[in-house]
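Please read the structure below before turning to the comments.
Missing here is one protein chain; the remaining ones are kept as they sit in the complex.
Let's look at subunit A:
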């Protein structure tokens, strides 16, 4: 394995080293070799263009040599591959099966943290005074005037319409144009200090040669070392999941089957988490969701599911997808009962509620996992919880998930990236670091309707996770805001300018 690494880094550094693509660098190296009159580039690197003989007279000799080299190369590649796989098996797969950690990722994280701290200090030293970076990320562009309508419209005079009333609305409107609470939640959070990933480099300027070198090294490490490793792991993890659950599904229903299906799920999830270099801290494990309950959490990305299922088994709720997701879904449901809906069934709320009620009534079934926001938010805030999940009854187990954006941005901006490019971005980040807080179970109180209950749970999760709480609907990512909000404002204003006088008694 060291040999292979050595070769990769050598050819990478020999040419344009600040292009992140390992392959391109290697291909460029091959061309250089040819240019220098050498016959062949190291054949151990796959996918290189074979060298073409330069003259007819060399053709025959060249081809024999080529065949010999190819065989040597294939031999070498085979040996490297098998060493690689053995290492992966020994160091990662087996410990995952037993839930044991060898501490390799801890060492990696320590090195990473030290490097990022060093980088932050360098950047802070290097930036000129006027463009201090702290301003752009943590503080907004404006100081919003939060005075309510009554104060803003100056209640000095006896209430009646004044020409100046329009000032209040125009100021509020312009403030919203410059900075609003909602649209910023649908794009990735800005970092206070750069974390040496190209993709988060928005405001940061060239500081020093050393920093650039570290960044280049980081790119190489991420794309050439970590990415292949992670892709291998993910591949193994998913195949194991599909095969394992299908096999377990063949067994008759029994406690053995349940135990085995749990084992398969947990192992594969742990492998998949390692494939993202995930470091997860679980807090308050005593409140882990129990059977027959409903687990609700804030939603940032599809990886949330992975993170939660690594520590316990849940029954998932969702739409039936096609493709790879569909295969995984069908396999999983053989081993233990998840609740998958057809697209048409999702629209029928009563049907959905009924099926979920049936599921939780059976105390032997696993707790359901639901994300009431309905869409991915960027992990700086919690948006409106849809009341559907809170009408089912049963005990709600809230869970708060907070990612550390310094090591990798987990937010899935589905309008910008599709699933595959999102996963690639995940696998080329430093790591996924997050905290999961299990919270004490909550039930609906007397006289509380579903909406109030949903808001109560939402507040609890927001407070625990250190997120802002917003009353806005996550659906605003794609849809328009409802007119009722505007009508409410109009009503308030009308009340003010007419005083106690007669308002038109129109129905809202």
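Observations
By definition in this document, a residue touches a chain if its C-beta (ideal position, glycine included) is under 8 Å from a C-beta of that chain, and two chains touch if they have at least 3 such contacts; residues count from 1.
As a working rule, contacts and distances are computed from a predicted model.
Missing from the rendering is one chain, named in UniProt as "EF-hand domain-containing protein" (options: "Very-long-chain (3R)-3-hydroxyacyl-CoA dehydratase", "dolichyl-diphosphooligosaccharide--protein glycotransferase", "EF-hand domain-containing protein" or "Phospholipid-transporting ATPase").
Within the set A:84, A:169, A:282 or A:340, the residue that contacts the chain not displayed is A:169.
Considering the whole complex, the residue from A:91, A:463 or A:481 that touches the absent chain is A:481.
The set of subunit A residues touching the chain not shown comprises 130-131, 135-136, 139-145, 152, 160-184, 187, 201-206, 212, 215, 415, 472, 476, 480-481, 485-487, 489-491, 493-495, 497-498, 503-504, 506.
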